[in-house]
Structure formats: structure tokens, C-alpha cells
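Provided herewith is a single structure, encoded as C-alpha cells, for subsequent inquiry.
With one protein chain withheld, the remaining protein chains of the complex are depicted in position.
Take a look at chain A:
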């Protein structure tokens, strides 16, 4: 019993170290999910946006039917021209209307907005830009080694996307990866391109295996990047897919469940000031969350 309690405190300390900001907002997150009877578990944080409403609707309905409790609609932004503007997310109610129920649960699927900035130069990602505010999740896709290092150590993002459509132009180094793990930033591997093309399948598996060698299976999420409903797969199938990428069975399950939850908490914390104070644009009131002293949940 004594050993067990020691181990659990050690684990809790580690959790504190790895995700310093997210644990402080856990009660607020708890308050947010209290409306839903069951905890959101399986998540797919990359569903590509398209203007066709019917397609989006069928995508979300398929995801709910497969058992995903949360999806994030991904707006990909590639700043090629000089004054290209960041897209603004369409409101969810306009896009889909009534949200479908998750299979086996009594609560509807949660739909979030996510922005992915494809970086080919350092100036493409502007930290603390106001255009990023409407998005719940922020991701970045670096294309060179220098940008990858900058994204891991400096950029204020939640997710770093790993290239899956072509051979990686650089090798992963342990130092930036460990740095990002300490900050709570996760790496994302998407599998839809592997479903489309056989060459992409090789690149996906190669790049994913390279990543797993360096990060040892920590802080990885698996998501679809699906454009059509047929490119989505069920959560347990993705857990099996993770085995091909070099994750162990428990790591693979975590990649679809608890690591995704950690990403959402990280995103919540990123929007606040050190996870304690956040502002709401309603009647010029600044809401102060003074529950920090009560947050001794660990």
C-alpha cells in the first residue's frame, strides 16, 4: 500500500511537471463537461473543412456513429501570397445544425474549430495573433528542420503535425522533441492519406516510425485528416493502426483518448493567462477565476 501511494504521488508529480498549465484548469474543464453524463473519451482532432455543407454533415454524423465524442474541424492555412488572410471559422450551428448523438451515449458530439498553419518560413506563424483567437486548437506544420526546432521550443501551439505525404526532409532530434513534451505540445500523425495511396502509406508509416523512435510514444495523437466520411475509421481500428506506427498497445490507446484530452486542456490554458485568468467579451466584464487555492486535486 505504501509503495503504491509513493508511486501514485510520483506519477502525479510527473504529471504536474509535464503539463504545468493544464492541471490548473482541470476544475473549469470539469465544470464544462459536467453537463455531459459521460466523459469525452475518443476524439478525432483533425477533420478537414470543406465548404460543402452536406459533406461536413455526413462526416460529423459518421464520426458520431463510430463513437467519437469530439471532433475538431481543421482549417488549413498556407500563407503563400503576401497578404493572405487567415480564414475565419464558420459557426458550428450554421455548418451542421443539430449535432448528432454519439453512438452509445446520451450526449451530442462536440465540434471544435482548429487552425493548422503550414510553415515554410519563420514569418508564417505570428505568435499571439488576434486572427487565431476564434479557433479552439492551434496547430503548426513545419517543413524544415529549423522550423521544426522553432515550433517545438518556441511556438505557442498545441499540435505539431508530422508530414505524411512526402519523405521527411530531416531527422528528428531528441532535444526539440523532449522540449515540446515538457511544454505539453503533442505530435500528430494523420492516416487518411495512407488510405488513399500506396506510396503515401509507405511515407506515413516511415515518418511515424521515425517519430516514435525519438519520442518513445509519448505525446502523440492519431487523427484522420479525412475529407470524406469513408476515410474515417473507428477508434479501436486506430488503436490497432498505432501498433503499425511503433506505439505499444497502451500508448496507442492513449493516443486516441487521454493525450487528446490533454491537448484540449492545453488549448484552454493557452487562451488564458497562466491558466488562472481569462476574459470574456460580454458586457465588458473580466471574469476572475480565483479557485486556484481550491485546486488541490492532486
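Quick notes
The working rule: a residue touches a chain if its C-beta (ideal position, glycine included) is under 8 Å from a C-beta of that chain, and two chains touch if they have at least 3 such contacts; residues count from 1.
Keep this in mind: contacts and distances are computed from a predicted model.
One chain of the complex is hidden; its UniProt record names it "Ribonuclease P/MRP 40 subunit", one of "V-type proton ATPase subunit a", "Protein YIPF", "Vacuolar protein-sorting-associated protein 33 homolog" or "Ribonuclease P/MRP 40 subunit". Among the residues A:55, A:218 or A:271, only A:218 touches the chain that is left out of the figure. Within the set A:120, A:165, A:178 or A:206, the residue that contacts the chain not displayed is A:206. Contact residues of chain A toward the unshown chain are 4, 8, 11-12, 15, 26-27, 29-30, 33-34, 37-39, 41-42, 69, 104-105, 202, 205-206, 209-210, 212-213, 218, 236, 239-240, 243-246, 248-251, 253-254, 257-259, 261-262, 297.
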